[in-house]
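Yeah, one chain of the complex is gone here, protein chain that is, but the others are all in their spots.
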Amino acid sequence: MRHFMLAIRPALTWLSRTALYISGAGLVAMTAIVGWQVFARYVLNDTPSWAEPMSLQLMSWFILLGAAVGVRESVHLGLDYVRHYAPAPVQRTMDLLSLGLIFLFGLAMSFYATLLSIGTWTATIPVLGWPGGVDFFPMIGGGVLIAIFAAERFLDVMLGAAVAADVLVQEAA
Amino acid sequence: MAYSILFGTFALLMMIGMPIAFCLGIASVATVLYMGLPPIVVFQQMNSGMNVFAMMAIPFFIFAGDLMVRGGIAARLIRFAAGLVGHMRGGLGQVNVVASTLFGGISGSAVADASAVGGLMIPQMAARGYDRSYAVNITVNAAIIALLIPPSHNMILYSIAAGGTVSVADLFTAGIVPGMLLAAALMVTAYIVARRRGYPAEPFPGLRRLGYFFLASLPGLLLIAIIFGGVRSGVFTATESSCIAVFYALIVALLVYRELDWHGFIEAVLQAVRTTAMVLLVIGTAASFGWLMSFLQVQQSMVILISAISDNPIIVLLMINIALLLLGTFMDMAPLVIISTPVLLPVVKAFGIDPVHFGVVMILNAGIGLNTPPVGTVLFVGCAVGGITIREAMRTIWPFFGASVGVLLLVTYIPGLSLWLPALFK
Partner (left out) sequence: QEITLRSADIHPDGYPTVEAVKYMGELVSERTKGRIKIEVMNNATLGNEKDTIEQTRFGVIDMNRVNAAPFNNLVPETTVLGLPFIFRSTEHMHKTVDGPIGEQVLAAFEPHGLIGLAFYDSGARSFYSTKKPIEKLEDLKGMKIRVQQSDLWIAMMEAFGANPTPMPMGEVYSSLETGVVDGAENNWPSYESARHFEVAKNYTLTEHSLNPEILVISKIAWDKLTPEDQTVVRQAAKDSVGKMRELWAAREKVSEEKVRAAGNTIIKVNKEEFSAAMKPVYDRFVTDPKMKALLEQVQAVQ
C-alpha cells in the first residue's frame, strides 16, 4: 500500500496542480468576460447576452476544481476546536471518518450530477444554446476529483504517512 | 426529528474538523435520506446555489485586493496615512487605524487588511518602542473596518444569503458611518492606551511631503471613488465594479507603479483560487441546507420560538447579537453569514427591523468574531505577522475589543447610523 501511494503520488500532485491552474485560468477568463461586458455596454452600447451565462459556466469550474484542490491541501473553513484538543488516536479516527465521508460525498455528487445532466439534456441553456445538462459537468468532474483527493488523504492518515500537502490556507474573511 | 438530523449531523461533523462546505452537504444528504426524499435535490440546489452572478464579486474583490498589495497601492496608502495622523499621541497606532480605513476603501477583506497594514506597521511600531501586543491588538481590530467600508464582499455574501432581496448599493452605503465610527472609537482607544503607556508621537512630515504622499497614493484613493460612486450611481453593478477593480489594480500596478511582474500576477491568481473556491462551495452546499430548512419550515418555527421568549425588538436584537458573538468565536465569517442570514432575517423582519440595518449589525458582529479564539482568522494573521502568541495578544486586547463591541451596540440600537446615509441617496 505504501508503495502504491508512493507510486501514484506524482500523478496526484500533477492532477491537483493542473486543477489549480485551470481554476486560475477560469478566474482570469471570468474577469476578461465581465470586463468585456461592461466595456461593450458603455462603449459599444450593446450588451453581449452570452457574457453572463458564459462566466457562470466558468465560475462553476472555478469553484469545484479549486475546492477539490482545497480538499488535498487541507483548507479548513471549519471548527477545529474539539479535534484539536482530542488525544491522537481519537483525532485519527475523526480524520478517517471525515475524509471517508468527503470521499462518499464526492462520489455522490458525481453520480447525482450525472443523473441531473441526463435529465436536463434535452433542455437548452438560454443564449448559449448548449444542452441543459452541460450545467452539471463541473459537479461531475469536481465530484470525482474531490473523491480522489479525499481517498489519498484517507489512505495517508490510515498508513500514518506524512500528509501530502498540508498547506493551511486562510479563508477570505 | 428531521430537524435534529439536519442540525445534529451538521454540528457533529463540524466538531470532528470537517470543512464546513462538506458538513452542510453531508448533513443535507443525511436528512433527505431520512425523510425518504430523492437525494438528487441536494445536488440540484447546490448547483443552483453556485450559479449566482453576484457571487463572482467575491473572487474578483479578493483578487483585486491581492494585486493592490503586491502592486504597491496599499503601501502608498499607508504612507499617506502616516503623514496624516502620525503626529498625534500614539502616532503609529493612529496611523494603523487610518491606514486600515483607507485600505478598507479598496478591499473588503479583513485578513488582507491585517496582513497588509500589520506587515508594514507592526515592525515599525516595535522599532519605535511600542509593545508588540499593542501593535497587534490595534491592527486586528482596525482590520474589521474593511468589512464595513465599501467595497465589502461579505456584504455581497449577506445579500446573496438573503436571496438577493437586499440591495448591495444600500448595504455598501449603510456601512460607511458605522465604519467611520469604529475607526473613531479605535483612535480614541489608541490615544488613551498610548497616553497611559507613554508612547511617542511622530514628527509631522510637513505639508509639502504630505502633499507628495497624497499624490502618490491618489490612484488608490481614486479607486475608492470609482467603486463606490459607480455602484451607488448604478453605472455598474457590484459584480462589475469588482471586475473593474481588478483591471484598475492591474493597470496601476503594471503601468503606474511598475511593481508587479508576471510571477506576482500568477501568485495573485492562485491565491485568489485558494482563498475563495472553498467559500463559494460553502454557498453551494448552504443552498441545499437552506432548501431543507425551508422545506422543514425552520424559519417559521424560529420566529415562533423567539416571539415566545420576547416580543421586544431590543431584547430580540440583544439575543441575536449574543448568539452571533458566541457562534462567531468558533465559526469563520463567511459560513456564519451564509448560514445564519436565512434563519435570522425572517425573524428580524417579523420584528420590524430593516434588513439593511441588520446586515450591518451582522457583518460587524461576525467581524468581531474574527478576533475571538478558538477560530479567529484575523487575530491569527495579526499574531503571525507580529510574531507573538495568541495568549499574549489576548491579555491586552480588551480595551480595543471593548471599543468594537461598544460600536456594535451603538450600531444595533441606533438604526439611523446605518440607515441615514442610504436614505439620502433615495
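Labels A and B are assigned to the chains in the order they are written; within every chain, residues are numbered from 1.
Everything below uses one rule, namely that a contact is a pair of C-beta atoms (placed from the backbone, for glycine too) under 8 Å apart; a residue touches a chain by one contact, two chains touch by 3 or more.
Just so we're clear, the structure is a prediction, and the values are computed from it rather than from any experiment.
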Displayed partners of the chain not shown (whole complex): A, B
Given B:Leu12, B:Ala184, B:Val235 or B:Val343, the one touching the chain that is not displayed: B:Val235
Touch with the omitted chain, as defined above, among A:Leu6, A:Val127 or A:Leu159: A:Val127
Touch criterion as defined above, residue of B:Ser4, B:Ser294, B:Ser310 or B:Thr389 at the omitted chain: B:Ser294
Absent-chain interface as seen on chain B, which is shown: 37-38, 40-41, 44-45, 48, 163-165, 167, 169, 233-237, 291, 294-295
Residues of chain A (touch criterion as defined above) contacting the omitted chain: 45-47, 49, 52-53, 116, 119-120, 122-124, 126-127, 129, 132
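Throughout what follows, only the chains that are shown with their structure count from here on.
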Contact footprint of chain A on chain B as seen in their complex: 13-23, 25-26, 29, 39-40, 42-44, 46-47, 50-51, 53, 55-56, 58-60, 62-63, 109-111, 153-154, 235-236, 239-240, 243-244, 246-247, 266, 269-270, 272-282, 284, 330-335, 370, 374-375, 377-378, 380-381
Footprint of chain B on chain A - complex, ascending: 20-21, 23-24, 27-28, 30-31, 34-35, 37-38, 42, 52, 55-56, 59-60, 62-67, 69-71, 73, 75-84, 94-95, 97-98, 101-102, 105, 108-109, 112-113, 115-116, 135-136, 139, 169-173
